[in-house]
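One structure below.
With one protein chain withheld, the remaining protein chains of the complex are depicted in position.
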Amino acid sequence: MNLSIVLILPLLLAGLVLLPATRRMGMLLAPWAALPGLAFSLVAPDAYTLDIPWLLLGSRFGLDETGRLFLFFTALLWLTAGLYAHSYLAKDPRRHIFIAFFLATLSGNLGVCLAMDAASFYLTFAVMTFAAYGLVVHEGDAEARRAGRVYLIMAVLGEALLIAGLLLLAGAAQTHFLPEMARAAAMEMPNLAYALLFLGFGVKAGVPLLHMWLPLAHPVAPTPASAVLSGAMIKAGLLGWLRFLPLGEATVPALGAVILGLGLFAAFFGVVAGLVQRQPKTLLAYSSISQMGLMTLAVGAGLLLPKAWSLLLPAIGLYSLHHGLAKGALFLGVGVAQRFGRNGWVMAGLLLPALALAGAPFTSGALAKTQLKAALAGLPTPWPELLAWTLPLAAVGTGMLMVRFLLLTPSGGKQDDGIGLLPPWLVVLTAVAALAWMQADDSTVVAVLSGSGLVSAAWPMLVVALLAYAAWWRGWRGPAIPPGDVLVWLERAAATLRRVSLPYSFRSKRVFPAALVYISRICHLEKILCNWPLVGGLWLFVLVALACALLLVAHSPTV
Amino acid sequence: MFDPIPWLILSPLIWATLAFVHGPGQGGRLPVAGLILQLALAAMLAQQIVAGGVRVYAVGGWGAPLGIDLMADGLSAVMLLLTQTVALPLVFYARAYFAGHANSLRYFWPLTGYLLAAMNALFLSADVFNIYVTLELLGLAAVGLVALAGGAGPITAAMRYLLAALLGSGAYLLGVALLYGVYGSVSLAALIPLIAADAPAVVSLAAALMLLGLMLKTALFPFHIWLPPAHGGAPAPVSALLSALVIKASFYLILRLWFDLFEPITSVAAAQLLGALGAAAILWGSFLALRQTHLKMLVAYSTVAQIGYLFLLFPLATGVSAEVAASAWQGGVLQVVAHGLAKAAMFAAVGAMIIATGRDEISGIAGVAARLPLTLFTFALAGVTIMGLPPSGGFAAKWLLLGAAQASGQWWWIVVMVVGGLLSAAYIFKVLRQAFLPVEETANFKLLPRMLEWPVLLLALASLVLGLGGGEVLSLLGAT
Amino acid sequence: MSLNETLPLLVLVSSLLPGLIIFTLPEERRGLRNLFNMVGATLKLLLIFYILRGVMLGEEYIFRHTILPGLDLVFKADALAMLFVTLSAALWFLTTLYAIGYMEGSPHRSRFFGFFSLCVTATMGVAMAGNLFTFFVFYELLTLSTYPLVVHRGTEQAMRAGQVYLSYTLGGGALLLIGTVWLYGLAGQVEFTQGGMLAALGPEYTGQLQVIFFLLIAGLGVKAALVPLHGWLPLAMVAPAPVSALLHAVAVVKAGAFGIVRVVYDVYGVEFAQSLHLLMPLAVMASVTIIWGSLCALFQDDLKRRLAYSTISQVSYIALGVAIFGPMATIGGMVHLVHQGIMKITLFFCAGNYAETLGIHKISEMDGVGRRMPWTTAAFTIGAFGMIGLPPLAGFISKWYLGLGALEAQMPWVIAVLLASSLLNAAYFLPVLYRVWFQPRTEAWPGEHIPMQNGRETAWLLLVPPLVTAVATVLVGLFAASAMSPLNWVKLIADREYLYWLP
Partner (left out) sequence: MNAALVYALTGTALFVLGVAGLILQPHLLRKILAFNIMGSGIFLVMVGLAQRAGTPDPVPQAMVLTGIVVAIAATALALALARQLLDMSGEMRLPEEKSGKDRLDV
């Protein structure tokens, strides 16, 4: 299996879909576009690399352990989302446009997992980012357009930060090939580059203050798109960090601490802001911010503690797998619930990933959290103490969020045309239930299944149940935070600013009109010059002058 | 060996007289034949000079001091070639121009013939008095040509021109008288060593008189006021001849006097004075050209400005190293040639436009770009030389002058030349811009005969090619 | 004259001759005119490919003609020249095709195509000039031959634009002339030599050389539209679209930028220029231009005007690359010469298509045009993305090398400039893209000249050139590392300019 098929096939299919002549065939094949990627993640040999020296600045694609894991769950999510979309958009007259963007985004996202040099990473990342704009604005209403605008501005900002960071990194490392690049750069410690890269990828990963687009864009996209946005693409930012930051190579104390702190903040902020949302998909988006916060935290820990990285990396991998699949299943479930109403089986289907996210016993969440906690153990003070009580608290928060989500799940009218949505959803649900167990360390599995593990996973659930009951009993709904939180306040400030400052207009001004009039008066001199006596006088004057000039030299003593 | 020198003077005399005898409006074919012959003669002379150095011819075998000597060196040959080269296409042009205007044509051919004869004789003269005679003849013929069109305007212009010419040649002749009084000779060859040996004060006075007289005839600022009405009012072929050649004749004499005859007594101060006048001419002429509303007046003022460039030669070639002086001298002569070709083309092209549109105002030529592309192209090509843009002869000349100014550290002339170039671009494009404006389909354009367009184009092209083949001219110029 | 001497001349003649013939053709001889145009363009391309191969094999193509003693007209097809020559010839070919379609039925086509060919001849001369004098000659010829194209429409607006254009370019030419003369006075014939030729002058000339550098750059900066010498460019966009394309992408601005490259590398020598402290001011000037151009572009509603300001900004990348000392930046700057050309010509072609097909001139009229003209709009999108500098498009490659070069030269602030420029580019291009693709159409087109036929959005001749250049934009970026790419060619040049530098 050639790697190029993985990336090019979706693009080719996008072309087929766009051309009217081949649209039917394209649409038929489109849902399966991620299949080669999935297959490749399974069959590719270990430490696979492919150098393409003529491409871009000289490209390298490859698959290491991390890449393989990311490629696997990314492809899986895209595959199911693609199949889901086929049925979900069956009645949409503009679905071919959606599918085209979908396929392009897919290609970019898979490419991110495979790219092993800075240029192709940036390329695939950009393809993914910009193609996803089409997914965000597909609905075309005012809300979607606003979300699209915010998404685009943030994305462009992110791309700019990224290219600057990559340039600085490449300048320090003198190569742009991974993994040598990260390693070589770690010797130089280009702190600015790391900061820029953190922020650049942070836009995608929903780091607080860079997250504003996320709660706007994820919900307005059509459901299959939301699933991949929140499940897979958000992880591309994480993968970027893993690829370019000097994780396991060097200690970057200041940045590490900041990242760790931001991650922790995000974990709680996502919960708080999510709890007061009215839309289930918005809530899920905030939940993603919260969950990504935990992974960010782990990355920060890796910067603080390079020797723990060998433990942290698999933990982060497991967590991404778990969160990607669970979040994907939840989003897809929202769509299912819209079509089928709040059936018992629908709710059961939603409950599984919800529990998993909350970290209930026997779920992938429990595995992921346990492994993460174990990996974080070696941090310097005060982090272990802080994390010891904050992480369970975050788990409680996530649990509350999930309860609220289940309550918000729409009870749409029954429609029978959604039958095609079910198989892909079921596939994801199965994956949520099973795959994490295969990925997790043996020790983690043992720990989760041990008694203390079960207890530590179960007590937050109990707390959640109590709190939820209390809240329901009191009928508490909480204050409203508009989706996009900080952004809304920023927009208000900007509007005020616009009113205050006058628009600057570029207008040419006539400079020195008076001077022109004056110049035209000079022409009058020519008439005066026409006077014979004047010319004659001038002539005599010049005659005398010339004669003097000639005489002076001819009769000066020096000559 | 056949000697072309006397025939260069005789040929135009002969055909002019024949044309006069032939009667008004007739005899257009003779000048064509005559000029082709003259061109061949001039080329032949140039070749002889390149091969064998300076040529001297004693008229009637008398020789100086009683007889008249004719002499031709590189500079003369260049001027002779220029004269015939400009005149030949203009003859074709004039035949087409005057077709149907028998009245104006009455004395055109005879006067042109005498004009050319006087000019050729002037370039070949070897003594200062003979030069006076040819100069006066040239002036009278030129005045006659200006008056050709009739009407109050041209007659006034002719009168003014005549008075200026007479004053100029009077001053020149007084200078000649003083020179003769001091040295007892008028022959250039005899005078040069004498002046170098000893030059009393009165020689300087004579030099000033002669130079000033010639400047008046060359229309150097501020003595230019006779020129625009004279050149702007005459029929186009006449304007072309006058602007391209006649003023160059007196400039040629200034060159001769300054660099040959009075070389020992020239001073940097005097040269700077001439340069200053030249600079003033460039700026003033260009500026006024920009303000003109009539085509031919614009071109005439452009001549005023271009004369200024010629005079920059003096400060650049006086009191500096031989190398710089040579470069400036070459640049000056090249400018004479380039301007001669280009200005003839420009006046002729403008004349063609005026015939086609029936109007002389610049505002009247809208649509020329569409209807008379060839003529406008000609105008533009000539304009390239006038502006001193590459690859024209004007550019080569400007390059040499600029180089000389740079090498001698006289940066102020650089500023003047560059600003002058920009101003000339401004007035040239003022015309071009107007020509590109659209015009209604109904606008009445006269169809132009081919002879009003193609010969002129050749002239303009020649001015352009000069930029690429300037080396040939310079090698002829340097022949001794 | 040997073949190697004649070839550079033939390259010039292959557009000069058709141009002159076309002038004389009557307006209605359409077929013949197109034939001459295309034969000339094709022939030129073939010649250039032959020379390219030769240059790669180390052949020398030099033509020399002495105009005046100590003043030669020299055409030399060295690697740098061929970079520009190939770009111009290829884009000329496309632009001619486009122009044939665009000018269909409009008046004065003979004149238009005649000057068009002259303009390209002048560009070729600029590219192949072997010394400063020759460069100057063709630089001025370029001014003259483009003027009729700028005022071609003959409207009051066009006339004004032409006037402004002339006053700027002729003024610049005058400064260039002074600088050239001065330099000739100091150093004799200023041949373009790799590594420069002025370092041999003694230290007593430092002051003069600095002044001359300033004069030359000021002269060249007018055409390269360096702020504050850029005023003519936004006005000149009133010209017909093929002219704008040529002006902005191939001929005029490039001639200026190319001149800066030549002056810094082949006249002064980059190391010598650095030692005279000349590069830093140039870098600052270029940076200011980059930002200022982008800022101005933000406020334009006229599509072509916005593109014009974008050109101002983008062309200065070249100057910036030149001004940063180091091979990486050199590569970035010079490769942008090609890349900017391809991208900008795509954009102008598309702008022309909108105007010609639907009568759209303003950005505010572009709502939903992507549905009506998907191919054109796709090409436009690629061009715009390229300008922003997204991979795998051409602009990314330039930016990458520029950035690396800035780091190499210890000038990290340049990265900030690049960053700001990218953001601004995004800010003025993305709203356009949003309009064309996602904003629904609510009203009729301003003036639909070319109706939709069999699913073809506009005339073939209008559609193919932008598509070709758009594809080229992708290809030169995507395959930048391959042997045949402009990047590789530029690396070859940079190798020779930095003699000490071994890859």
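A, B and C are the chain letters, set down in written order, and residue numbers restart from 1 in every chain.
By our rule, contacts are C-beta pairs under 8 Å (C-beta built on N, C-alpha and C of every residue); 3 or more make two chains touch, one makes a residue touch a chain.
Note that this is a predicted model, so its numbers are computed, not measured.
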| item | value |
| --- | --- |
| Visible chains that the absent chain touches, using the contact criterion stated earlier | A, B |
| Selected residue (touches chain absent from view) among B:I155, B:L194 or B:L448 | B:I155 |
| Given B:L10, B:L37, B:A177 or B:L458, the one touching the chain that is not displayed | B:A177 |
| Which residue of B:L30, B:M71 or B:L140 touches the chain not shown here | B:L140 |
| Residues of subunit A in contact with the chain not shown | 527, 530-533, 535-537, 539-540 |
| Hidden partner interface residues of subunit B, rising order | 65-66, 129, 132-133, 136-137, 139-140, 143-144, 147, 150-152, 155-156, 158-160, 162-163, 166-167, 170-171, 173-174, 176-178, 180-182, 184, 186 |
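In this text, only the chains that are shown with their structure count from here on.
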| item | value |
| --- | --- |
| Chain separated most widely from subunit B, comparing mean CA positions | A |
| Interface with more contacting C-beta pairs, comparing B-C to A-B | B-C |
| Nearest-to-centre chain - CA centroid comparison | C |
| Distance from subunit C to subunit A - Cα centre to Cα centre, in angstrom | 36 |
| Euclidean distance of C-alpha centroids - subunit B vs subunit C, Å | 42 |
| For subunit B, residues that touch 2 or more chains besides their own | none |
| Touching two or more other chains - residue numbers and ranges from subunit C | none |
| For the subunit B and subunit A complex, residues of the former touching the latter | 163, 167, 171, 199, 201, 203-205, 207-209, 211-212, 215-216, 222-223, 225, 262, 264-270, 273-274, 277, 287-288, 291 |
| Residue ranges of subunit C in contact with subunit B within the complex | 23, 65-69, 71, 73, 107-108, 110-111, 133, 136-138, 140-141, 143-144, 147-148, 151-152, 154-155, 159, 162-163, 166-167, 170-171, 173-175, 177-178, 181-182, 184-185 |
| List of subunit A residues in touch with subunit C within their complex | 18, 20, 53-59, 119-120, 122-123, 126, 130, 134, 137, 140, 145, 148-149, 152, 156-157, 159-161, 163-164, 167-168, 170-172, 192, 504-506 |
